[in-house]
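The excerpt is restricted to a subset of chains, each kept in its original location.
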Amino acid sequence: MFILLTNDDGIHAPGLVALAEEMAALGRVVVVAPDRERSATGHSLTLHSPLRAEQIRADWFAIDGTPTDCVNLGIHGLFRERPALVVSGINRGANMGDDITYSGTVAAAMEATLMGVPAIAVSLALVQEHPQDYRPAARITARLARRVLQSGMPTDTFFNVNVPSAEDDQIHGVRLTRQGKRIYGDLVIENTDPRGRKYYWIGAGDLDFHDVEGTDFHAVHRGFVSLTPLHLDLTNYRSFDELSRWDIFSSPGSGRD
Amino acid sequence: MFILLTNDDGIHAPGLVALAEEMAALGRVVVVAPDRERSATGHSLTLHSPLRAEQIRADWFAIDGTPTDCVNLGIHGLFRERPALVVSGINRGANMGDDITYSGTVAAAMEATLMGVPAIAVSLALVQEHPQDYRPAARITARLARRVLQSGMPTDTFFNVNVPSAEDDQIHGVRLTRQGKRIYGDLVIENTDPRGRKYYWIGAGDLDFHDVEGTDFHAVHRGFVSLTPLHLDLTNYRSFDELSRWDIFSSPGSGRD
């Protein structure tokens, strides 16, 4: 039995190191993580070129690929046995609301789920004033992981966990949440490089969110850990009633189950 | 008013060219697409380096980024006006079931949805015996696009459309479907490069799918176009009952809406 860890901040990131230390209490921990930062890579898989795995110390492997690649290799390529659990993180910064679709941290847990391995993605919601101490989040993750190893996961589900940046005793508990919604601002900066060529840089616009009870944003901003159960079915079943009345379909909408 | 087209097979791909030709009947068409193939990039955004836009002819812009980058620039950076609709494709090969989480084509439509612009992702389900004629799929897309421009989209929803590779009169109609489920095989090939260093190549394992009525797979394999309405809420609401009984939560699971 082993637990596979990965992240998208790169194999040397302190969030991963803290996680590995804490998870060691649960069993053998193997790290397969990107050799450098790979955030915002989404569920991106390297198909057209090969990957390298460099063992940097016992049970730590650096990959020149995405978090998704790391999980794929960690389940299929590198070891004889499959991991009992995949934990991805602890990400530097929250992954809540629609942002999760961009997140390499979350994508790694997605990949494990597609391969039939239970998975947890964990992120630390940074607040600038706080120093970045990943240990409280690591301890919470270890508790959740222990529970998942005991009970298993609900079918086709993985956990997206966001932890407020605070001391243990200032975290008010864990809430079962749903994915919230972002409000994205305008984002692109236009500029000219030293050779006079124009470029565009996708920027950090004003990001806001709908502060609705029951969501990940709402919980974390009130000092709770949010645990959002995710699945990979993006079908918007609620739209079926409306759409089935459109005159474009050859037969009554039967997609509903 | 303009319609923004993109894809993940690159700006010179025949599926995009066929789409642009057909869409021109609906209004001004602007293409902002990757300068080369970018498939399996997921919802990947280039944050840490700038992007270039090279105008290769009137209203065609090649970007050294992902499909997601292209839509972001096409909505925020390149033009004064926002597009009325984003269409991504026509992808070389189907994007059905869980595969859509990897798809750059689908991610482009996701990005538009996050920016509040209606979006359609379109893919051609290839069958090897058929030559790749993208025109029937392009005609179907133009019809759908016209309908969306008239009626708008259901809230927070975008369409994932898969078209069987066949002549117009052999396509039996459009079905409203849900996202099906893949069965993934083992995938990683291990080998040694010409300098004796080991590498891993994520492979094309035996791919299969659950052939369940109502899904995209089921429709397309019976000669129908599948239209799956997707949203960006990955929350698995069905798991709430089960999870709310876990003893890890500080308060009764209140994520449910």
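Observations on the model:
Order as written gives the chain letters A and B; numbering starts at 1 within each chain.
Simple rule for what comes next: a contact is a pair of C-beta atoms (placed from the backbone, for glycine too) under 8 Å apart; a residue touches a chain by one contact, two chains touch by 3 or more.
Source: prediction; values computed, not measured.
Of 4 total copies in the complete assembly of this structure file, 2 are presented in place.
Just so we're on the same page, only the chains that are shown with their structure count from here on.
Between chain A and chain B, the superposing rotation on Cα atoms measures out at 180°, rounded to the nearest 5.
Centre to centre, using the average C-alpha position, chain A and chain B are separated by 21 Å. Per the touch definition, chain A reaches chain B in the complex via residues 37, 39-53, 68-69, 72-73, 76-78, 98, 100-102, 107, 110, 114-115, 143-144, 147, 151, 154-157, 172-179, 182, 184, 186-188, 190-191, 193, 197-202, 213-215, 224, 227-240, 242-244, 246, 248-251, 253-257.
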